[in-house]
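With one protein chain withheld, the remaining protein chains of the complex are depicted in position.
Letters A, B and C mark the chains in the order given here, with residues in each chain numbered from 1 onward.
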Amino acid sequence: MFKRITAAEAAAMIKDRSRVAIGGFLAVGAPESLIDAVVAAKTKDLHIIVIASDWEDRGIGKLVANRQVRSAQVSHLGTNREIQAQMNAGEIDIELVPQGTLMERVRAFGAGLGGVLTPTGLGTVVQESKQIITVDGKEYLLEPAIPSDFALIRAHKADECGNLVYSKTARNSNPIMAKAGRITIVEVDEIVPTGELDPEHIVTPGVFVDYIVVKEV
Amino acid sequence: MFKRITAAEAAAMIKDRSRVAIGGFLAVGAPESLIDAVVAAKTKDLHIIVIASDWEDRGIGKLVANRQVRSAQVSHLGTNREIQAQMNAGEIDIELVPQGTLMERVRAFGAGLGGVLTPTGLGTVVQESKQIITVDGKEYLLEPAIPSDFALIRAHKADECGNLVYSKTARNSNPIMAKAGRITIVEVDEIVPTGELDPEHIVTPGVFVDYIVVKEV
Amino acid sequence: MDKRSRIGARIAAEFKDGDYINLGIGLPTEAVNHIPEGVRVTLQSENGILGTGPQPAEGEEHPDMINAGGGFITANPGAVFFDSALSFAIIRGGHVDVTVLGALQVDQHGNLANWMIPGKMVPGMGGAMDLVTGAKKVIVAMEHVDKRGNPKILKECNLPLTAKGKVSLIITDLCVLEVTPAGLLLKELSEGVTVQEVIDATEAELIIPDELK
Partner (left out) sequence: MDKRSRIGARIAAEFKDGDYINLGIGLPTEAVNHIPEGVRVTLQSENGILGTGPQPAEGEEHPDMINAGGGFITANPGAVFFDSALSFAIIRGGHVDVTVLGALQVDQHGNLANWMIPGKMVPGMGGAMDLVTGAKKVIVAMEHVDKRGNPKILKECNLPLTAKGKVSLIITDLCVLEVTPAGLLLKELSEGVTVQEVIDATEAELIIPDELK
C-alpha cells in the first residue's frame, strides 16, 4: 500500500547516481513537481531513462540544465539544445534507443523479463555490440531489460488503494515506468476515495505504487 | 476497419491445420458462438493456443471432444479428462507452457517481437531444448513468439470503430490474443454507436480487429 | 480448530499489513478465513483481478467473476481487472509479496514439484511456475504426508520441478519448516505433535533447534 509524501520527501530518497525512469513525452505527462524537487535537492550524476529530452525548461530538461544528469537512455533529443551540447562536450553519456525498443526494455524490467527480441534497429548502428538471434528464420536484436531504481511518473487520479488513471496523451510512458521502478513515486492531480475509479477503467493497479505526491506546481 | 459477419462465416474462413489462438480462462471469456461454429464446420487438425483446456462441454473442450485439435500450446489441462486421454493416447500433441510465458509469447507475436527472456521454467523440464541467455549476470530462457493465423476472442462491447471493452475476469487472455491474430475475429455481446465507449476506457483499439460476430448463443 | 483451519491460520500469520497475496487452489485458500485483525491484504488471482472479495452468496454469482481455481468470487472496493499479461507482470515482476501453493513434493533445497506425475497425471503448471519464480516469498502449505502416509518432504524431489530453490517456508498439519542454506529448520510443532513424529514423517534431514528438543 502506498504512502503519501511531499515532492521534497520523494526527492530526498533519490541518491546521487540513482537510475531514474521518468514519465512523459515532450514533457506532456512529465511529473513536474517531482522533477522540480529533484532540481532543488541538487542530486548528482543521475542516470535517466526517458522517451525524449523535453525542453530546457520543461520536463527532464530542467535536470539537464542543472547538470544533474550523467547519462541517459533516450530516443529523441531534437527539442533540447542543452542536452546535445552536453553530449557533444562529453559531459553526458547518451544511449539512443528506438522508442518502441526503449518501452519494451523498460516494460521487460517491470515484468521480470530479461529482455526482448526486436527487429527494430537491424542493419543500423543500433545493432552494434548487440546479439543477433534467429527465430523461425527471422533475425532479431536481443535487447536487454533496462533496470531502474526509481520511477517518477505522472497520473491524473489515484484512489486510496493507489490505483491510477491517466489523462489523454499524458498517459504515454507513465504506465510502463510505473511498473518498472524498484520504487515507484507517482505525482497525481488528486487522490479520490476508493470506489470512485471503476475497476474496469483503472490503468495501473496500486500494487505497483509505493509513494504518491499530490502535484505542487 | 472491421467487417461484421456471422459465426458460421467466421468458421468458414478457418481452414484445416490453422493455428488458432482462443481467448478465455476455464471457459470464462471464451468465444462460445465462434467455437460452436468451428465445431459445426468440422475443421480438422487445428493447432490451438489457449490458457487452459476448459471443460469437455465448454470453451475449447468442445473442439477437443469433437477431435478437431491436433496440437495445443496450453498451460493447464487439469479440468478436462478428454484432452488428457487424447494426449496419453498420442492423438494430440501438447506443449505445456507456463501461463505467464504463454501470454508473453503470444503478446510478442502481436507486438512484432521475436520472443522474450524469462526466468520462469529455469531448472525445470520447460528449459529442455531452449536457449539460456545471461543478462546482467542472471540466467533467462529464450522463449520465442507464438504465431497464430487466427485469434478468436470474446469481448463485452465493440463500437463501430471496432474498439473493445471487456467484462470483469472475462478479460484474461482476450486483449492479448486480439493483438496477436493475423486475422482477429471478435465475439461481442453488442455493437454500440461510436462515441459510447470513452477513449480512456477502451482496452483494445479497433486497429487490431478484423471481424466482429455478435454472440449467437 | 480442525486441521485445515489450523494450517490456514498459520499461513495467515505470515501476512503483513498491506501485503499483496496470491493463494493457490485448495488448502492455501483456507488462509482467507484467518487473516489477523488489523492486517489488510489484497488478494490477486492470476486470471486477472487484484482485490478478490469473498465468495458470492448463492444466486449472486456473476458468470464473468471467477478466480484462478474457477470458483465464483466478488470484488472488494478498490479492485482492478486486467489482462493476463499484466497479471503475470505483477507476478513475475516481483510485486506479489507472498504466494502460497500446495505441493506433491518439496525438498530441503527449497525445490518444489506440484504440476505433474509422469505417466499418471499431467494437469500442467498453469501459473504456478511464474508464481514460484516471481513472488517475494513462497510458502508451501500441505498435509505433511501423502494419502498413503508417504513423506512428501524429501531430500531431493524426484517429480518434475515447478521451480528450483524458491520455497522459503513449509506449513503442514504437523509443523512449520523454514528452508535455510543449511537445510530444513524445524521452527514450530503443531499442538500435540512430537519432534519424533515429524522426523518419522519426513524424508529430508531436519535441523532441530535446542528449544524444541
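Here is the rule we go by: contacts are C-beta pairs under 8 Å (C-beta built on N, C-alpha and C of every residue); 3 or more make two chains touch, one makes a residue touch a chain.
Here the structure is a predicted model, which means the values were calculated and not measured.
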item: Neighbouring displayed chains - absent chain, whole complex; value: A, B
item: Touch with the omitted chain, as defined above, among A:14, A:37, A:126 or A:185; value: A:126
item: Identified contact with the non-displayed chain, of A:51, A:161 or A:213; value: A:51
item: Of B:7, B:37, B:113 or B:146, the one touching the omitted chain in the full complex; value: B:113
item: On subunit B, residues whose C-beta touches the chain left out of the figure; value: 1, 107, 109-113, 159-161, 163, 179, 194-195, 199-200, 202, 205-208
item: Where the missing chain touches subunit A, by residue; value: 25-26, 28-29, 51-52, 74-79, 84, 87, 94, 96, 98-101, 103-104, 107, 118-126, 166-176, 203
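One rule holds for everything that comes next: only the chains that are shown with their structure count from here on.
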item: Any chain that touches subunit C and subunit B; value: A
item: Chain pair bearing the highest count of C-beta contacts; value: B-C
item: Most widely separated chain from subunit C, with each centre as the mean of CA atoms; value: A
item: Distance between the centres, which are taken as Cα means, of subunit C and subunit B, whole angstrom; value: 29
item: Mean-CA-position distance for subunit B and subunit A (Å); value: 32
item: In subunit C, residues with contacts to at least two other chains; value: 75, 81-82, 85, 88, 91-92, 133-134
item: Junction residues of subunit B, two or more chains touched; value: 104, 118-119, 166-168
